[in-house]
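Only one protein chain is missing; all other protein chains are in place.
Our next item is chain A:
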Amino acid sequence: MKWLNQNVGSLLELTVAHLALAVPAILLSLVIAVPIGWTAQRLRWARDPALALVGVLYAIPSLPLFVLVPVVLGIGIRSSANAIIVLTVYATAIMVRSAADAFSSVPLEARMSATAIGYSTWHRFWSVDLPLAIPVMLAGLRVVVVSTVSLVTVGSVIGIPSLGTLFTDGFQRGIVAEVAAGLIVTVLIALVLDGICILAGRALTPWARAAEAR
């Protein structure tokens, strides 16, 4: 408690830093995964190879990637950009499969009927495919949210500030309260973001509950 009272300011600062890395990575992965997932679902032959390839990304150990990305792209190893790129890679690895599954879950009949009554492909994507993919997509997004929020902390090993900094600093200086605070707030962030996902999903899919209520 004493540690907490003295460090509220830095705890808040690190929480903000943590979110500033996690949230862009989560959103980026969504923006990257949706078109890939949609294409995979349209081109049946490409689906399995593409998903396998993207899935393999998840097998890369994270620490080497934090070192490799700055070398390849010529950015600072302690920069936020480095962290966001690495986090996006892992988030995308999970999200692409979810997006492909989500678009496959859209009833064939709905897609067919949308085409039959005169939706263009582009229009159908925004008005039919994407909204009907939300429930399955959201399940994947929730996994991505939680895993990304947790993975951010690894960056602290190479000096990218986040709540993980409390682990490294706490370990080195033997302050248990600091490690505990980092752990608890990380979990809290994950829970809050997950809650936001659930609420957003409810707001975006009123028809899903209408079907359940029947």
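The rule we apply is simple: contacts are C-beta pairs under 8 Å (C-beta built on N, C-alpha and C of every residue); 3 or more make two chains touch, one makes a residue touch a chain; residues count from 1.
The rule is simple: contacts and distances are computed from a predicted model.
Within the choices "Ring-1,2-phenylacetyl-CoA epoxidase subunit PaaB", "cysteine desulfurase", "Heterotetrameric sarcosine oxidase delta subunit" or "ABC-type quaternary amine transporter", the name that UniProt assigns to the complex's undisplayed chain is "ABC-type quaternary amine transporter".
The missing chain, though absent from the display, is touched by one residue of A:Pro35, A:Gly76, A:Pro107 or A:Gly195; that residue is A:Pro107.
Checked against the hidden chain, the listed residues A:Ala59, A:Val72 or A:Ala210 yield one contact partner: A:Ala210. The set of chain A residues touching the chain not shown comprises 107, 109-110, 112-120, 128, 131-132, 205-207, 210-211, 213-214.
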